[in-house]
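Every protein chain of the complex appears in place save one, which is left out.
Let's look at subunit A:
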Amino acid sequence: MSAVQQRGSLTQVELAGVTGLSPATVSNIVKELTVLGVLHTAPTSRSGRRAQQVTLARNLGLVAGVHFGTRSMRVALSDVAHRVIAEQRMPLPPDHRADAGLDRAALLLTEMVESLDASMGEVLAVGVGVPAPVDVRTGRIATVGMLRGWDGVSVSEVLERRIGIPVHVDNDANLGALAEVRLGAARGARHVLYLKVSHGVGGGLVLNGEVFHGRSGTAGEIGHVTLDDNGPICRCGNRGCLETFVGAPVLLAMLAASHGHLTLRDVITRAQDGDPGCRRVISDAGLHLGAAAANVCNVFDPELVVVGGQLAEAGAILLDPLRTVLAQRTVPSTAGPVDVVASELGASAEVRGALAVALDRAAIAGSVAVVG
């Protein structure tokens, strides 16, 4: 049951592989649950053989995911089978405030649910990702000054009061990591390092298939690994953090004198069109990221490094230098250097992770009754 819930849809044979149960047992369980209306099966084919595709029945409800970025917000709705039904992006002002942001998210969510002819009562849970460390137990932003206008805000409390649905909050890079492991580039991997390189730099650690949060939610904050003791002061208050070398404002400032006013997307587009200045800025960012990621890899030796966020759209321009430095600086292993891949879910990774968290925490009435 939870296996189907985590992966959205899979065949009975795969289900047997994942759960470790015998195919006959799986078949019996699936039949039983189908009769009860919890699962839905459809004939399909897998490597040329007939198979049964198993998904959760749709009438079980909806879950919602919200991702606040530095300059935009994304809201998605999915059914309990991980199928995204509606998704909407909205640009946000710089330094947006928690009250206005959460208000817009709540309004947008309500309108999207209504446009599906559903009611808010059908939404079982909401997952929210914010670009700052979050104490997942309290839903409170765990640091001060990282996300101006959001300091000390209990996101889950504010939003729950607004929409009356259970809200689960996490750091956006953690959610991106979760989404890549469940649905994206890192499917099947157990230990994964996810880097989110957009306006800021975030990181998510996945250990044994679970997101690692640490003591108070600041685990994986790779953007604040020190690269230069005497470097510039970072928004976190330390000096020479990775983010002061590869954060979008820094990259854009480097190009301001020669290229004028650009956005991060302009830089990526121009780099892909061969602009040498923009290529250089992105490949240097790759070098810095590689150096920081190498430290993390030396500590926990992941199977895979997934690079997401907007800058990852630059592809090889960013990833090649990153791979080179990472291979240089990690302990040589007989297994060879760690693989570095680009995110598969792209800009949607974080919101898909938010959906996954909402789904995990959703009290699906059927599942509780049947499994119990």
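As a convention for this text, a residue touches a chain if its C-beta (ideal position, glycine included) is under 8 Å from a C-beta of that chain, and two chains touch if they have at least 3 such contacts; residues count from 1.
Here, contacts and distances are computed from a predicted model.
Visitor: Just by its UniProt name, which of "Phosphate transport system permease protein PstA", "Sugar ABC transporter ATP-binding protein", "2-oxoglutarate synthase" or "2-oxoisovalerate oxidoreductase, beta subunit" is the chain not shown in this complex?
Guide: When "Phosphate transport system permease protein PstA", "Sugar ABC transporter ATP-binding protein", "2-oxoglutarate synthase" or "2-oxoisovalerate oxidoreductase, beta subunit" are compared with UniProt, the left-out chain turns out to be "Sugar ABC transporter ATP-binding protein".
Visitor: Just to verify: which one of A:S22, A:T44 or A:S115 makes contact with the chain not shown?
Guide: Candidates A:S22, A:T44 or A:S115; residue touching the omitted chain: A:S115.
Visitor: Tell me which of A:P43, A:G188, A:G260 or A:G274 is the one touching the absent chain.
Guide: Answer from the full complex: A:G260 touches the omitted chain.
Visitor: Could you tell me which of A:P91, A:G274 or A:G336 touches the chain that is not displayed?
Guide: Checking the options A:P91, A:G274 or A:G336, the one contacting the hidden chain is A:P91.
Visitor: What residues on subunit A make contact with the chain left out of this view?
Guide: Output for subunit A: 71-72, 88-96, 100, 104, 107-108, 111-112, 115, 249, 256-257, 259-263, 265-266, 269.
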